[in-house]
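Only a part of the assembly is drawn; its chains keep their places, and the rest are absent.
Chain lettering (A, B and C) follows the sequence in which the chains are written, and residue indices restart at 1 in each chain.
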Amino acid sequence: MSFRYVKPAGEAVFKDSLTTKMEDRIVPYRQGKGAEAGIIGLPLSKSSISPSTASEAPAAIRKAFRSLTTYASGKGDYAGTILDFGDVLMHPTDIDENIARLKESIRDMLKQEACHRYIILGGDHGISYPSIAAFQEKYGTIGVLQWDAHHDLRNLEDGGRTNGTPFRSLLEAGILKGEHLVQIGIRDYCNAGAYAEYGEEKGVHVYTMEEVERQGITTILQKEIARLKKVTDAVYLSVDMDVVDQAFAPGCPAAGPGGITSRELISSIAAAAADPSVKAMDLVENDPSKDIRDMTSRLAAYAMMTFLHAK
Amino acid sequence: MSFRYVKPAGEAVFKDSLTTKMEDRIVPYRQGKGAEAGIIGLPLSKSSISPSTASEAPAAIRKAFRSLTTYASGKGDYAGTILDFGDVLMHPTDIDENIARLKESIRDMLKQEACHRYIILGGDHGISYPSIAAFQEKYGTIGVLQWDAHHDLRNLEDGGRTNGTPFRSLLEAGILKGEHLVQIGIRDYCNAGAYAEYGEEKGVHVYTMEEVERQGITTILQKEIARLKKVTDAVYLSVDMDVVDQAFAPGCPAAGPGGITSRELISSIAAAAADPSVKAMDLVENDPSKDIRDMTSRLAAYAMMTFLHAK
Amino acid sequence: MSFRYVKPAGEAVFKDSLTTKMEDRIVPYRQGKGAEAGIIGLPLSKSSISPSTASEAPAAIRKAFRSLTTYASGKGDYAGTILDFGDVLMHPTDIDENIARLKESIRDMLKQEACHRYIILGGDHGISYPSIAAFQEKYGTIGVLQWDAHHDLRNLEDGGRTNGTPFRSLLEAGILKGEHLVQIGIRDYCNAGAYAEYGEEKGVHVYTMEEVERQGITTILQKEIARLKKVTDAVYLSVDMDVVDQAFAPGCPAAGPGGITSRELISSIAAAAADPSVKAMDLVENDPSKDIRDMTSRLAAYAMMTFLHAK
């Protein structure tokens, strides 16, 4: 062809011939393909109680993710391929319909039996209800490790299926058992006693920030993953980015002080992901319009790599 | 009382004893009260096609409005009282329910027969459908002067009652007749030919920016208000802030270049509001989270004063 | 009344029926009322050496504070009521007058004998001089725990009673004894040797960041509170937000690197507040116009809850 230097729009960027970037490892899904891992975007945030455009996170995180290199010291290059299933189309004004679309889409993705592990990009935390429900249909009993400042066990009567209700929805529907849910990083003064009690009654394992400081987050994760893998068919990680202190993840609608650091997030995800029982991770509550210097998206992308490249 | 300098929280601000601010003219509505004008907030923006937190505009505009003084050269002090009806509570996940709440609330407000004129603070443009519908029930045939870069005549099938459909909804429901709708400031490259044609078929009077440049916006307004007052029972002004050039109103989700200036907005609202047939004005599509230095809210507040203090 | 969904302006926000927010616990003070704690705003920042609008902090912190829930794990719901005394009105051009107004206002507040504990919202650190002076009049010998990157012991000749002088003013006036003042978190390269020496001569207990790293901030606090309670009638916490690293509290006019983390601030305030000898806390040097994503105000609000809900 006659052009030496003209590249497709957006691709005229410097390439170091010895560096592999994740963008070279991600391919759009086509029926029949198989790979180590899959990604899908669930751009729902109209279900949020406070204003959120976490619907823009799949694009922002993908951008950060594609720019990472494949290499980690001590582990070498990540050799897997990532299938990108794309994003689920949201209806502009029917939120219940959207929750149904998300469940159907995750179900359809899992039916392809194309990947060993999945990354689900929210959206707000409301997406974990349809997502985990679809995983439960596919895998059986599900264990959930939830990184979160909040219980997300709000009642369903006051406002329907908001971003404050996913685990209530799952428990109430019998999709998830209380003792199979582990909540890590819960903070004071942003939860209600009624929901803490509800969780306790249901047998949810809760680790507050005080507990995280006392035991160390990696220790907690290792202990709980060891327990969950024995009693469930698959483990699902649900990472609400607001578990991280606002200084490290400013882009969360409910960002606040006193959370975990970026290093604690990374090392705890590594600890969990090392176990093969872990099949999926969702990343939620990152609103790029509130982010500073894309910090939250970059941290989310780094967490994704840590998840994929575990062990 | 024993405190000389302690004031209720938020009110410890310097007062010039000879200056009257609008905050002194605004009182919360209580049943039975009457006044020259009323305000109500309609904080709906989950109906927006693109991400919007125009739901925060009522608070932002009220804040700017309350800081204005009452005085205008040539007109003296605005002597009226403004009743603040408050804001309509939105359901977090049921948008159709919200549209119903808005209509019911405007209807209830009008039933009080408390005011001569009303200001309705959006929210996105989706609020104009329930609002105008309620005004039509109360006043009869309604004429609408719409300041807007967009026709807002989108079909209702693709996405339900979004912020792109209010006037379609009104025309289809027979609440508004095409010839009673005047659209001013329509811009190129942000509308579809199909909707321009639809408007033309329905008899909508459309003035593009080219026309505004040619005739002058005040001239257009005076001509159309003169026509509408003869054939309708009341005139309603619907001001989509994105009619204004993005340099003057950066806070609009669909902000763009080539729009009217702040001075053109003010003088054209003055021209319209001078006529007693005008009973209401809504201000929509101001998203404070996208605004720069509160410019858009301040312009909206100035437009409100111009509306109230007309003639 | 005839409105189902219309709420007073600003209150049309989603309420979870099982969640209690601090806004439900805060009531404006009226003479004769008593409660566990009181709040007052001291919006003075014209006394700052460098430009500051810390005068806007009372409003910003109150907003963040009212949004917190009452619940903490292990402690249950905070059951107290908070009386909000409001803010002290500042004169626009007479700063000495303002310092007098602050002292008079705190004195008047304490005369009400309405509360067990008080939170004083600055303003810049200049407010601690009149505030502590009024507390001394009421309670007798005062011990002060000062979280701060700076000594704030500048001479009074060069610039009058600025935000760099409150503890000098107190020591010089004999209101506070040097050995009753504990300074924690003092940093290098933002203080003068002359003032470090002055503090030493006066017997002030100083803990630099190096010391904080060595001993741990909670240990220091516990040790010093145990000492102070024996030799004073009441202990006053003075929290200059710039003790916190700029990454966690970017809104301070004198923000800098190398400070304590948000978790260190919270745990050290908890350690101090657990003792009943502590009667008051001020929070100063938060300039909302310099803040990022309201981080500093949210951290301040969290610190307030930690103070109130101690033990």
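To be clear about the criterion, contacts are C-beta pairs under 8 Å (C-beta built on N, C-alpha and C of every residue); 3 or more make two chains touch, one makes a residue touch a chain.
Every value quoted in this text rests on a predicted model; they were computed, and no experiment measured them.
Colleague: Could you work out how many identical chains the complete complex has, if 3 are displayed?
Modeller: This structure file describes a complex of 6 copies of one sequence.
In this section, only the chains that are shown with their structure count from here on.
Colleague: At the place where copies subunit A and subunit C touch, is the share of residue numbers found on both sides over half (same) or under half (different)?
Modeller: different
Colleague: Any idea how many Å lie between the Cα centroids of subunit A and subunit B?
Modeller: 40
Colleague: Taking the mean of the CA coordinates per chain, how far is subunit A from subunit C in Å?
Modeller: Result: the chain centres lie 38 Å from each other.
Colleague: Which positions in subunit A touch two or more other chains at once?
Modeller: Residues 49, 159.
Colleague: Spell out the residues on subunit A that touch subunit C in their complex, using ranges where they run on.
Modeller: It comes out as residues 49, 154-155, 157-159, 164, 186, 188-196, 206, 208-210, 213, 245-247, 250, 255-259, 290, 292.
Colleague: Subunit C touches which residues of subunit B in the complex?
Modeller: Checking each residue of subunit B against subunit C gives 1-14, 28, 31, 40-41, 43, 58-59, 62, 84-90, 92, 101, 104-105, 108-109, 111-112.
Colleague: Given the complex with subunit A, which residues does subunit B contribute to the contact?
Modeller: Residue list for subunit B touching subunit A: 45-49, 51, 53, 55-56, 91-96, 159-162, 289.
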